[in-house]
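A single protein chain has been omitted; all remaining protein chains appear in their positions.
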Amino acid sequence: MTGVLAVHTAYSVPVPLMDALQITVLVLVAAGATAVVLTRQPVRQVIVLSGYGLLLAILFMTFQAPDVTLSELTVGAVALPLLLLLALAKVRKKEE
Amino acid sequence: MDQLLALVVVIPLLCAAGVSALTPVFRSHRRALDTVAIAAAACVTVLLVVITVRTAHGPQVYWFAGFRPRHGIAIGIDFAVDPLSAGLASLAALLVTAAMIFSWRYFERVASYFHAMMLTFLAGMVGFCLTGDIFDLFVWFELMGVSAYALTAYRPEERAPIQGALNFAITNSIGAYLWLSGIGLIYGRTGALNMAQIGQYLIRHRNTPSSLVVVAFVLILMALLIKSAIVPFHFWLADAHAVAPTPVCVLFSGVMVELGLYGIARIYWSMFGAGLGHRTVIAHLFLVLGLLTAVVGALFCFRERHIKRLLAFSTISHAGMFLVGLSWLTPLGLAGAAVYVLGHGLVKAALFLCVGIVLHRLRSVNETWLHGRGRRLPVTGVVFTLAALGLADLPPFATYLGKGWIEDTSSAHGMTWVIALLVVVVLGAVFVGSKLWHSMFGSDDDYTGTGKRDIVIQIQAGDSTTMVGETLHNQGVVATVRAFVNAAHGNSKINSIQPGYYRMRTEIPAANAVERLADPNSRVGRLVIPEGRQLDDTTDMKTNVVTPGILTLISRSTCVDLDGDRRCVAADDLRAAATNSTTTALSVPPWAIQPVTELGNDHRRIEGLIAPGTFNVDPSAAPQDILANLISAGAVEYMQSGLVDTAQNMKLSPYDILVVASLVQQESKSQDFPKVAQVIYNRLNAHHTLEFDSTVNYPLDRREVATSDADRAQKTAWNTYVSQGLPATAICSPGVDALRAAEHPEPGDWLYFVTIDAMGTTLFTKDYKQHLANIELAKHNGVLDSTPR
Amino acid sequence: MTPAARRWAFLIAGAGLVAFYVWGLTGLPGFGQYPGPYGFILNDVAVGQTKATAVVSAINFEYRGFDTVGEEFILFVAAAGVSTVLRHLRGERDRSTLDEALGRDALPTSDAVRMVALIFIGPTVVIAWYLALHAQTSPSGGFQGGVVLATAFILIYLSGQFLVFKRVSPVAITDAVEAVGAGGFACVGLSAVLLGLPYLTNDLSLGHTPGAIDSSGTIALISFFVGLEVAAAFVLIVGELLEQTLLIRQEDR
Partner (left out) sequence: MHIFPFLVVVWILAVGLYGVVTSRHLVHQIVCLIVVQSSTYVLLLAVGYVTGAVAPYFYDVPVHTPAVDPVVQALALTDVVVEGAVTALLLAFAIQAHKRFGTLDPQELADLKG
């Protein structure tokens, strides 16, 4: 028992399969980054960013970095989008 | 192992945490806070000087957490200290101490955050100087950066600092990420983060792909060039340096920019120097960039009128000179640059502090201000002169010595033309000095002529004369704040200036600006709403006189004549906004949302929500925002009058009371308001129709007229002859008296009232027969102009 | 420069940067071929030296703990900066007096959301401390724990609305907790100096069993302080932003 968040399962995955998984996620991450930048409408962009954070977290998991995965999930996919939405709410309140 | 090395970073960090934790205590003991911060900075300065002296016997290395390298491989973080790094850190600590002492008087009020941020800034700079680990260098670089961004924006109520801080933060953050990419590259190949070890690796592994080393070097270099504002990365510096508080400017110009250059020297000599090769290419790159920066900075100096920006460009120019010193990649060139940096840091700090003192005095003594004030600060004047001479690299200042070494190195390399260019830079510095002297201790710097173009500026409530001057200066109206304050003191009208919006002209003489501010015709956006007005214009049917409605009043108040082009927010646009905008966008208070929504798309739904009074309307705002601001001001007004609480006690909605007040306002004179209010409540309770002519006239935009039977039979949302209860909305903006009457009616059982003479005497009765008799009396007196109840 | 010109200038400069960067990347060993030695040495010695089974935590809080000191203070100064920049300005007024008078604080939340939020507060706090206190054994630590702990406060906001959030996290106390977190970390390091050891030396008993909850000495303690600091900084930042969004408005009069 390593605690609820131990991620050692990838250890038993055969190397070529791992490769395929990593390539898939890498492609998705590249596409995700592009999508974030090209979404010009701020609120929608924050939601895309949150998804991108999730993709990065998965990528870091395949890179055998569970610690960074957890941080990316808490910060990149949740905390930062929250801050961004709050800031947008403030700004939009005046724009309306 | 020298424990002092850890303490010089940990002391300021702990003090920063300490002053932040004890904020409530320090709030009432401002001087204790200052003392703690100054003591911490001074202590660090002393420790660093001691360290510098000790390094004279050879470099010192300190391994954190005691993890010494294993077989030449570092597994922890070290501080690797030589005289250069320790000396520069001492300079940083000394300037922070000076800046903290200066803040003792500079800020009238200051939260402890300022001290905490200055101390973390200090820790960042010291850590940056001393560390021997490339990623640790990045961490302290970021701590220094984040502290600096926050300090730049320390006065968020002004516009320029925010823009300057944003520019600074975004540019430098991109630099930081490039740096991190460089670290990733170099680590991916060498598997090390310790700079000395990376240097060793590159020497030992000559076959390391040069592409990787070059790219890593350039990526890290870019971050440092941005930090040190070398062309083409110079654009952020003047914005940030010009707007930060003076004590912070001292640090930015005096040492932060130089730290960027130090970083270049550090990564070159500890990591890349030996392994990288391309020595001449790099030397020429540095030389060209340095000269370009020196010249560009000097050229900007000639153009600049803003004192702090002028000093900032002078810093850019000098940063270029330092880079020229580095570009020879020899110990003598480096030593020259180091001495030059030390001298420049002290001189620039002295100049910024003098400017700060003058600005500060201007601010605090402006009541008793007299001409020739420069002469009243003799010490400042002398220090200033000395510092300006130092800036021009004249003997016996350290800048002279340092530049001399750089020149010697240059001639040794057979490039005497470099010296010629350096002379240009010196001339630039002389120019800066004389210009500063002129503008601070010489005659007024003021515009002449009739100005360029019209603009609208805002004077805030509570602005001092200096703050007004700053607003005008920032908008380009006057050439200097001082000229304006000067002119204002010669003109007693300045005291009568009210907060609000004014039409001004850019680039006009300060005296002219004062005259304009005092001239009532310059005032724009001033809106007076009398009591009892309704939204639309109304016509008196007897005299055909049109009374402008609130929307027309607003529209008129927004009219501004800019360079002969008259612009107004049209009343129709306001009406459209009132009709179509959402209740949220109009800031309708919650207690009014239901009735406002029920009336549907009719602009009259917001009738009564705008309170009478005097307002300042921003002429450039959108119609909807204008209305929203007025409505929310009205909501606050009503809230403060206790409307909401009273309504609760009376078991009515606040909106009903507002409607009653509007009826009271239209139906009677103020002495009778409380009685009329009681009549309304009595009739409502008795389920009588109210039968007020004002409610018939309201949608017809008429007033003061006896209504016809046809009109009275017409069913509208307001007609109280046809429908029972209150009209759908208020029928005007009730005044304070009417509102108070509606909240506190005079107890009584009357159901009828009629005005019986020209004096406005009104008789109230419960008895219908008595009422008919009163009407006869009124007819007899010839005052009855409207059918009574 | 016009936007179009900017775009073109960037595309040209950007293409150059990309080519240059790719050229540099070709000098790396291939993906999956990390050559060491730094990480490999730590993988070998860290468990024995620190009795922590999570090598990343051992690096963050011990081998490269000094980086983390700096990192905590970056967060600290950023939170201070956010407060400074967003503090009340001339001409701004709190809406709360009005809203409280109306018996309504800020935006209303639906009952369902309130219930769910209320139910989740407890488990969130438990998970947060679990994460913060297991730095030495599993992929977690003060940083992740701190962010999750801050989330618990945001749940309070969702369930009890903003004024309750302000009541349970008043700025002065949050400030103090944040300072204790950041300062506590620095003090743990300082304790070694007082014993005559280098700064941040692990001067507590390491325990015997790697991976046990009482193993690894100061690593767990530092992780705790980092958790405090991160949670407080985040609550402070979110609080300031919420206050901006919900309470402050501009006055024109």
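Order as written gives the chain letters A, B and C; numbering starts at 1 within each chain.
Just so it is clear, a contact is a pair of C-beta atoms (placed from the backbone, for glycine too) under 8 Å apart; a residue touches a chain by one contact, two chains touch by 3 or more.
All figures in this text were calculated on a predicted structure; none of them were measured in a lab.
Remark: the absent chain touches shown chains A, B, C in the intact complex. Checked against the full complex, the candidates B:475, B:539 or B:641 give a single residue touching the omitted chain, namely B:475. The residue from C:53, C:202 or C:223 that touches the chain not shown here is C:53. Screening C:17, C:171 or C:204 against the full complex identifies C:17 as the residue touching the chain left out.
Interface note: of C:148, C:177 or C:237, the residue touching the hidden chain in the full complex is C:237.
Subunit C meets the missing chain through residues 3, 6-7, 10-11, 14, 17-18, 21-22, 25-26, 28, 30-34, 36, 38-40, 42-44, 46-48, 53-56, 58-60, 64, 67-68, 71-72, 74-75, 77-79, 81-82, 85-86, 89, 137-139, 143, 210-211, 230, 233-234, 237, 240-241, 244, 250.
Although one chain is not displayed, its contacts with subunit A can still be listed: residues 2, 6-8, 10-11, 15, 18-19, 22-23, 26-27, 29-30, 33-34, 36-38, 40, 42, 45-46, 49, 52, 56, 59-60, 63-68, 71-72, 75-76, 79-80, 83-84, 87-88, 90-91, 94. For subunit B, the list of residues touching the undisplayed chain reads 135, 139, 142, 146, 149-150, 153, 156, 158-160, 162-167, 169-170, 173-174, 177, 180-181, 183-185, 187-188, 193, 239, 474-476.
Everything that follows uses one rule, which is that only the chains that are shown with their structure count from here on.
Just count the C-beta contacts per chain pair and the biggest one is B-C. One simple way to say how far apart two chains are is to compare their mean CA positions; for subunit A and subunit B this gives 35 Å. Here the CA centre of subunit A is 17 Å from the CA centre of subunit C.
Centre-to-centre separation of subunit B and subunit C, using mean CA positions: 28 Å.
Residue positions of subunit C touching 2 or more other chains: 250.
Those residues of subunit B in touch with two or more other chains do not exist in this structure. Those residues of subunit C whose C-beta lies close enough to touch subunit A in the complex are 54, 56-57, 130-131, 134, 137-141, 143-144, 147-148, 150-151, 154, 234, 237-238, 241-242, 244-245, 250. Here subunit A touches subunit C in the complex through residues 2-7, 65-67, 69-71, 74-75, 78-79, 82-83, 86-87, 89-90, 93-94, going by the rule given at the top. Residue ranges of subunit C in contact with subunit B, taken from their complex: 20-21, 23-29, 34-42, 45, 62-67, 69-71, 73-74, 76-78, 80-81, 83-87, 89-91, 93, 97-98, 101-102, 104, 172, 175-176, 178-180, 182-183, 186-187, 189-190, 192-193, 197-202, 249-253.
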